[in-house]
Each structure stands twice: as C-alpha cells, then as structure tokens.
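Only one protein chain is missing from this complex, and each of the others stays in its spot.
Right after this comes subunit A.
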Amino acid sequence: RYVRQLQRLQLLFSPTAADARGARQFVEEAAQDFARQHPDVVLYVSPHSGPGPAPVLRAEYLNGTVRDELIASKTSEEIVQLATKLANQSGLDIIRIRKPFHTDNPSVQGQWHPLTNKPSILTIQGPRLQPQ
C-alpha cells in the first residue's frame, strides 16, 4: 500500500506583503481542494503579521528532512504545482546517486582473497608438518 512520505506542509507568509499575493490567493482558492485531494498530508497555514521573512512553503517528510521552497511572486497555480511536486517526492536528499543498485551481500560464494585459488596446504596452521 502506498504511504505518502510527505508529513506536513507549512505555508508561512505575511498577509500584507506584496510578494505573498500568490500565497494568499492559494489559501483562498486552492488550499482546500489540495487538502482534500491529499488526505494524508497535513496543511498548516500560518500567517505572521507585519514585515517578516519571504513567503515560504515548508515541507516536512517522514524521514525528517525539511525542505523550504520560496513562493514569493508566484501565482496560485504555480504554488499548486509546487505543492503537488513536493507531495509526490520522498524525503531523500536530492544528490547524484553514485550507483543505481546496492546489495548488503555482494558475495554468495565468498569474496576472492589471495589464497582462494592456491592449494589448501598453504592455509593450514598448526605444528610444523614434517616433510615426508
């Protein structure tokens, strides 16, 4: 069963700032539809009064990563697209994956070491064998 990795979305904006207009429109129009379409994501709307930091959409994931996205001077549709993109992501860091595969047990027959293909007389430890 699919478990959505996005825990909560926090919409931090100021109700009077000019660049938070898209955020305010999003809250008025599209936030309820978004919350209904994504029932397992909690949407918090926290307006802070007065001049403050830039409007930001904070996404918190199940593995603890917090991702802030600036929504200053963005339209309501763009914020909806951003929010859906964040909702479909997992919380893993967005860096280059070195290899697309990984195993915990790479070797089934035992990894090669310099004595694998040598006669087993060399691996015997004990009292010195007398030459016959």
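The criterion applied here is as follows: contacts are C-beta pairs under 8 Å (C-beta built on N, C-alpha and C of every residue); 3 or more make two chains touch, one makes a residue touch a chain; residues count from 1.
FYI, contacts and distances are computed from a predicted model.
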| item | value |
| --- | --- |
| Per UniProt record, name of the chain withheld from view ["Large ribosomal subunit protein bL20m", "Alpha/beta hydrolase fold-3 domain-containing protein", "Histidine-containing phosphotransfer protein" or "GATA amidotransferase"] | "Large ribosomal subunit protein bL20m" |
| Residue among A:P51, A:G64 or A:P106 touching the omitted chain | A:P106 |
| Interface with the unshown chain - residue positions in subunit A | 106-112, 116-117 |
